[in-house]
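Only a single protein chain was left out; the remaining protein chains are all shown in position.
Chains here go by letter, A and B, matching the order in which they are written, and residues are numbered from 1 within each.
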Amino acid sequence: MQLIGQILHLLITPALWQTTLESGVLLLLPALGGVISERSGVVNIAMEGMMLTGAFAAVAVAEVTGNPWISTLVAIAAGGLMAVIHAVVSIRFRADQIISGVAINIFAFGITAFLNSKITNFQGFNPVKPSAQLPYLHIPILDKIPFFGPIFFDQNIIVYVGLFLLVAVQFMLFRTRLGLRIRAVGEHPQAADTAGINVYSIRYGSVIASGLLSGLAGAFLAIGITNVFNDGMTDGRGYIALAAMIFGKWTPIGSFVACLIFGLGTSIVANNSTLNVSRDLLSMLPYILTLVVLAGLVGKSIPPAADGQPYTPGSE
Amino acid sequence: MAAPQAPTKPAKPGETSMPVIWAKQLGRLIGAPIGSVIFAFIIGAIIVLITGGDPIQAYQGLFCGGIGLFCTGDLYSSITPALEISSTIVFATPLIFTGLAVALPFRAGLFNIGAQGQLTMGAIAAAAVGIHYASWPGFILLPAVLIVGTLAGAAWGGIVGVLKAFTGAHEVVTTIMLNYIAAFFLYYLLRGGPMQLAGQPEISANVGAGAQLPHFLNGNGQLFGQPIGVYQAHTGILIAFAVAVLFYILLKRTALGYEIRAVGQNQRAARYAGISVKRTLIITMLIAGAFAGLAGGVEIAGLSHQLTIRYATDSTGFDAIAVALLGANAAIGIILAAFLFAALRVAGPVMQGNANVSQNLVDIIQAVILFSIAANFLRTFKIRLPALRQTPPGEDAPMVATTVTELEDTEPSEPAEVGDTA
Partner (left out) sequence: MSTTAPETPQAMTGDEGTIAIEMRNIRKAWPGVVANDNVSFTVQKGEIHALVGENGAGKSTLMNVLYGLLRPDAGEIYVNGKLAHISGPRDAIALGIGMVHQHFMLIPPLTVGENITLGREPVYNVDVFDTAKANANIRELSAQYGLAIDPSTRTSDLPVGLQQRVEILKVLYRGADILILDEPTGVLTPQETDDLFVVLRGLVKRGKTIIFITHKLREVLEISDNVTVLRRGKVVGHLVTKETNQEEIARMMVGRDVLLRVEKPPAKPGEPLLRVEHLNVTSEQGIPAVRDLSLEVRSGEILGIAGVEGNGQSELVEALAGTRQVVSGHIQIGDAAITNIGARKIRSAGMAHIPEDRRESGLVLNYSIADNLIFGHQRDDTFTWKGIMLRLQTIREWAERLIKQFDIRTPSPDIAARALSGGNQQKVVVARELSSKPKVLLAAQPTRGVDIGAIEFIHRQLVAERDSGAAILLVSAELDEVRSLSDRIAVMYEGRIVSFEPADATEERLGLLMTGGGQKQEHASA
């Protein structure tokens, strides 16, 4: 009975839901990237590395310029650059996309840690100065609404950007010509090719988009949430985003729901001082849930038909 | 490879004699890995150079720190080559096991990213037995620890196989999930959970003395100016060699290995020949998990003697992917690749300490090796050297199972196939 009381108490704490939304959007950005990339037929398990690269770039640039916007732009570009490698290796060279993704993740870890020690002479970057951090938006009046105010109107700016991107990507994929072509290329590249669509440019663009979004997530993490750079600081968030994407059946909205569930997990772990359950056991839950989904126990999650298959023109 | 026997009859004109073919096969087999390593070192040197470092000094550090060679000059005079070699052996041990754990599923067409989680579960189970029955005599306890570790890893790998066979869940995603579940389970056990050593953060009690694998060097004296205790190379490497031999025998000499390879090469033909693909996939993952689980057991018994967070946080599972790919999924190749990456891991800190180049250069080199093998950049060069390519009597050129065949295989061999789906 006491435990139930504790849980209820936790559930009506605004801070719990505030953190849930924040962590959810942090995962959402790379998950959206994954959705776009895989919808075009390129398997992407490299969001982790792209995000880490973004985090590093954000902190490094923030240290020099002190400007969060420039830092964020560079972080986005850095994530995109990693994605270019993945795209060239898996589209141009038709490499195994999973091996390429693994290599990106190792490479990103290595190069960021390498540059980190090089630039700071093994001292590590200083914590990001408040003026160089991505700001929180306190929307006046609305943020005073009890309970809902802090959750929806007192968040980091990237949370709002992320929610906007969620709507934008959902709209792009399912309502625009570009989205139609991305889905066509991911389902049946031969059919798209015979319809006069350039399979390669669509795939390059989609993979690079996933890098840009992951880079943005890296900036959000490093100069919006933790405000410090540590080697390997993404700590598996890119992989959770991957899980969220599968959980969400390769749709933006579905992925967001999954990200919120995973975010709630993170948030409970962060706020569980009142709860007498191991945070490590709680942290396991998202992964177990994903396994359950994968096992088909909660509806089947089916990837795009040509996901992971390199395209060779003229072949069927 | 079957043992090469020189053909008794002379080769007919137009046919290439067997020794020449074998030589070429061998060349193709080791050409790509060696080329990839050289390519990666060149890229690494360029990165060191443009970030203002001295690549020659850096690589001297890697050689000295990894295999005790070129420890000359003031920078490296303080390094004890024998100690570096001992440490390389320590690092190579789990890499051989996990490299095999990645390679076997590769042969069946599965990508096991989960060696890390399988190793973690093996270590947990092995440590639990070693601690709980610490008083048992060694001749029972040590085998028990290793066997239980093996079984735990097999179970963890088996989940992947069952999910793949019956629900089609992609093994890459399930193994990543299982890695995290294993890691958090370990954290739980060591952070306030049942295995935490009272009052100590994130470590367990020691396993019983009987559960420990002997080191190669024992005693209290000194060797090359270092106390013997720091030479941690343990007999686990012999178990690793034995498992590599087992792997070889399994793949090349048993009906099961024959079926595993057939499923990996051509599932359709395997089904036609009456082989159960599902069963084969599950058994493959069970064995792969067993290899990785044994790695965990051996690490507990030979090196750490207690459970620590490291079992989930170090990079063994991902290094294993590089080991398997660089080792061409073959036993001898995996052993060599494991030593290479172990040497690099050991040498990283030496290079960092003495040449002032971050040890993460090793990660970069490793990633470039992976890119290069996966993308087969070297293929581009091969095509420019037509003289090296002989056309065998058949319809398509390559004779060995390498990715080189991709280009040729996209050509339909019969006109009837043109309109068909692959």
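We adopt the following convention: contacts are C-beta pairs under 8 Å (C-beta built on N, C-alpha and C of every residue); 3 or more make two chains touch, one makes a residue touch a chain.
Remember, it's a predicted structure, so these values are computed and weren't measured experimentally.
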item: Chains in view touching the one left out; value: A, B
item: Chain not shown: contacting residue from A:94, A:118, A:183 or A:203; value: A:183
item: Which of B:42, B:56, B:230 or B:269 contacts the chain that the document leaves out; value: B:269
item: Chain not shown, touching residues in chain A; value: 175-181, 183-184, 187-188, 190-197, 305, 313-314, 316
item: Chain B residues that touch the omitted chain in the full complex; value: 2, 4, 7, 11-12, 15-18, 21, 253-256, 258-259, 261-262, 265-266, 268-276, 392-396, 398-401, 405, 411-416, 418-421
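Criterion: only the chains that are shown with their structure count from here on.
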item: In the complex, chain B residues that touch chain A; value: 47, 51-53, 111, 113, 163, 167, 169-170, 172-174, 176-178, 180-181, 184-185, 187-188, 191-193, 318, 321-322, 325, 352, 358, 360-368, 370-371, 373-377, 406, 410, 419-422
item: List of chain A residues in touch with chain B within their complex; value: 45, 85, 89, 93-96, 98-100, 102-107, 109-111, 113-118, 122, 231, 236, 239, 242-243, 246, 278, 280-281, 283-284, 287-288, 290-291, 294-296, 303, 312, 314-316
